[in-house]
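Every protein chain of the complex appears in place save one, which is left out.
Here is chain A:
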Amino acid sequence: MKYYLSFCLLFCLTYCAQAQKLHVEYEYIPSAMATFREQVYYIDAMKTAVRDSIPVAPTAGDADNASDEISADFSMMLNTGTNYRRIVIQKSGERDLGETRSLQGKNYLVMDKFPVIEWNTNYTETDTLGKYICHKATADYRGTKLIAYYTNEIPVPAGPYKFGGLPGLIVMLYNEGANPHYWLLKKVSYPYNGDIPVDEKYIYSLPKLLLEDYVKKDEVLIEEQMRIMESKMPVMEGVTVERNKVRGTVEQVYEWESGKRK
């Protein structure tokens, strides 16, 4: 009993001593057309990232956003049914990462055996973003090259979405390509006294899918929509359309596909 009590006390003290409660907000910009807010909570080495399901409304007077609306008139959106918030839960020391994703309007908990990101921090390049002096780091990640800028001034290995593991907080991150997805740090608050607005019970009660199964199911649906579109496009002599070369996410090639996709 004595041992048990002292263990409990030790555990609590440990807990108090290591509690780093950090809340950061990123702007996630998947294209010039839309910007989403992403809240990241880093508490006790557990990271929870919550991305809004609807884009940031254009603020009055922001001419650029207004012209995004004009372009939006002529663009098409894949019909994916109801959109939910995207939540990523990453626990320290665990390779499995849980992410909520929706499929035809239904929400799932998608389990991702997340690969270790091997960052190359051997860059002398620095950049001042906001007030922070940021250092460059790069990594190969699921068929794309990540470029991150982190700050040593906030020594927390956190970042947006599934990313982190750098010596400091990620201030900006994007993937190299013609369709870069950008994450820009907008707000930092420490210590964070609020709760994480995520009902873990609900998350873990969602139907579970392995990432591989989810991606395959999702792409069957996208493929069908692309076929529908192709079937309505004008025919040009001797031209065949190349489909599905690029995924609309940062992740382009998954581990189970290595060698299959170019």
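As a working rule, a contact is a pair of C-beta atoms (placed from the backbone, for glycine too) under 8 Å apart; a residue touches a chain by one contact, two chains touch by 3 or more; residues count from 1.
Basically, contacts and distances are computed from a predicted model.
Asks: For the chain omitted from this view, which of "Carboxypeptidase regulatory-like domain-containing protein", "Protoheme IX farnesyltransferase", "Acyltransferase" or "Spore coat protein CotJC" is its UniProt protein name?
Replies: Per the UniProt record, that chain is "Carboxypeptidase regulatory-like domain-containing protein".
Asks: Which of A:R95, A:K113, A:K208 or A:R227 touches the chain that is not shown?
Replies: For the chain that is not drawn, the touching residue is A:R227.
Asks: If you put the missing chain back, which residues of chain A would it touch?
Replies: These residues of chain A touch the chain that is not shown: 13-14, 16-18, 20, 22, 29, 31-32, 44-45, 60-61, 63-67, 69-71, 73-74, 76-79, 92-93, 121-122, 124, 127, 129-132, 143-145, 152-157, 167-168, 171-172, 174, 176-180, 182, 184-191, 224-233, 235-242, 245-246, 252.
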